[in-house]
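One chain of protein is taken out of this complex; the other chains stay put.
All chains are identified by letter, namely A and B, in their written order; residue positions are counted from 1 within each chain.
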Amino acid sequence: MNTINIKELSELVNGELIGDTSLLITGPEQLERAQSSHISFIGNRKYIKLWNSSKAMAAIINDNIDLDPEEGQALIRVKNADLAMVKILEAFDPGQPQLESGIHATATIHETAKIGSNCVIGAGCYVGKDVVLGDNVFLYPNVTILDETSIGNNTTIWSGTVIRERTEIGSYCIFHSNVSIGSDGFGYRPSDDGRGLVKIPQIGNVVIGHQVEIGANSCVDRGKFSSTVIGDGCKIDNLVQIGHNSVMGRSCIMAGGSGLAGSVTLGDGVIIGGSASIKDHTTVHSGATVGGGSGVMSDVAAGKTVLGYPACDSKDMLKQWIALRNLAKN
Amino acid sequence: MNTINIKELSELVNGELIGDTSLLITGPEQLERAQSSHISFIGNRKYIKLWNSSKAMAAIINDNIDLDPEEGQALIRVKNADLAMVKILEAFDPGQPQLESGIHATATIHETAKIGSNCVIGAGCYVGKDVVLGDNVFLYPNVTILDETSIGNNTTIWSGTVIRERTEIGSYCIFHSNVSIGSDGFGYRPSDDGRGLVKIPQIGNVVIGHQVEIGANSCVDRGKFSSTVIGDGCKIDNLVQIGHNSVMGRSCIMAGGSGLAGSVTLGDGVIIGGSASIKDHTTVHSGATVGGGSGVMSDVAAGKTVLGYPACDSKDMLKQWIALRNLAKN
Partner (left out) sequence: MNTINIKELSELVNGELIGDTSLLITGPEQLERAQSSHISFIGNRKYIKLWNSSKAMAAIINDNIDLDPEEGQALIRVKNADLAMVKILEAFDPGQPQLESGIHATATIHETAKIGSNCVIGAGCYVGKDVVLGDNVFLYPNVTILDETSIGNNTTIWSGTVIRERTEIGSYCIFHSNVSIGSDGFGYRPSDDGRGLVKIPQIGNVVIGHQVEIGANSCVDRGKFSSTVIGDGCKIDNLVQIGHNSVMGRSCIMAGGSGLAGSVTLGDGVIIGGSASIKDHTTVHSGATVGGGSGVMSDVAAGKTVLGYPACDSKDMLKQWIALRNLAKN
């Protein structure tokens, strides 16, 4: 990481700098683990104790906390230490690893694929027939993109990720490691003799908007027919399952380990907590929130917060939990 | 996709064609997203409204729904629109992406591996020592098959999947992207000084029958000794965990995010709902169903349906949920 003067950092976060204005900062660090050249964060009075025992000489501090720097220390007072932290992280961001620019000698690119300008394609990547990559697309080593997929400008795909045929991906997306896009939806019918299962062809695809981020080892299945759709700005964490023909609106959040069964519809700005699951063919309307660990079995109205298994209004679920605790005490 | 005359489609689904018999259809699509050349599905009266506003000029319709085609439209009346849909999907199925036939120049095949006729092995694949592939095995790019594994005829393995040593796989199987087969089971013993954990060797393997499908990013661990077994015709969704020495009968279904801890036994035709988990050393007997999100902690009798956490008879669990809801209201 680079080194930045404490004054510059103070200006960056629009703060009031008090104490030693000559400090050179090498990066942000937690109070417990900081060395003297690090800057840390005091967003709450309870961290003052950690600050007193920390090796850090500099901190961003909420301006409602009463604390003065000692000799050699510097404090940057701000309205909101959490927001200031984001600016500090941006300042010290080393950026993503660079590869030798261009297409690595060990990558396999089908002769019909169209590659935009300034693309980087790492070692061992495969780019199939009639794939179209926009400009500045970055494929880390060992990514697989199958036939007729299109990817917009400035999208980054990390190693191990597999994008199957006919997927459509927008611009400024980030796909983390070992993601699986466009695998067959899970659909079978009983065999004619009633003794087994016959696969229903899954001939649809996946359509993903702009600025979508998908976490490591998550899966988005292709539609049975038509498309599985992820709207602009959706952010999806690790190990998330999105079943075939589900449709997500804009800027939805799905936390780690959560899942949509088939044909689920999410409105805009829906938040799904970690490890929560949504039953097939249900709709969670815009602005609704599903609490962590919940199992949603019926539609959720716009703006509502649901919780529990089976999920219901979160206040009602909390009452149920309290009632059960009291019942067991008797 | 190809183009098919509406008459042909009507014959295919054994339907009654009314309206414009000259339409050329380019594929199936949902009513909301259809263009004029698409065929859609009306399996329920509630879709008539969508049909009226759809651009689709053709639909398969259940014969108990009273609707007539307007000028230029065609309807195919059938007993069961859902079953007819499967035939339509099969008719328009573009098939899986083809690679240049044979073994790609960048694949690494151990000199002792035996490769059947008409196999396709994509770029960046690794096929290890003494591996045996049957005929028509299809490995997409960046698949890894380790030593002494055998794979039956007509099995397809998608990119990123890893099959570890000594796995036995049948014919007509499909393994989706980033699947992990044969990783070590999860077994440790306390170290002699009682302060740590020592790995128990996992020297068994995985044995998978015919016509088994395993979803993206799912895992099947090898046996501690003996085998983890998946019976013929089992269908496993994405992000499923199958612990060491579990044994599944024929034609079981495991939906997304579900899991078997170690040494679980499933009979034939067992259905495990999404995100459900089965405790180690329990048995779910033939024909039983485990509801989505359930946590099964004891054996389940044949044909029974269980639900909830901890799982019990589904009717009893529904009663518990209602009783708790009522309790909280008082």
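Criterion: a residue touches a chain if its C-beta (ideal position, glycine included) is under 8 Å from a C-beta of that chain, and two chains touch if they have at least 3 such contacts.
This is a predicted model, so every value here is computed, not measured.
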Please identify which residue in B:I6, B:A113 or B:L146 touches the non-displayed chain. B:L146
Could you tell me which of B:S10, B:N153, B:S171 or B:N217 touches the chain that is not displayed? B:N217
Where chain A meets the chain that is not shown, the residues are 1, 27-30, 33, 83, 86, 89-90, 92-94, 96-97, 99, 104, 106, 122-124, 140-142, 158-160, 174, 176-178, 211, 213, 215-217, 233, 235, 237-239, 250-251, 253, 255-257, 274-275, 292-293, 308-309, 321, 324-325, 327-328, 330
Interface with the undisplayed chain - residues on chain B: 106, 108, 124, 126, 128-129, 142, 144, 146-148, 160-162, 164-165, 178-180, 183-184, 186, 188-189, 195-197, 199-203, 217-219, 221, 224-227, 239, 241, 243, 257, 259, 261, 275, 277, 279, 295, 309-310, 312, 316, 319-320, 322-324, 327
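Simple rule for what comes next: only the chains that are shown with their structure count from here on.
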With chain centres taken as the means of their Cα atoms, state the distance from chain A to chain B in Å. 26
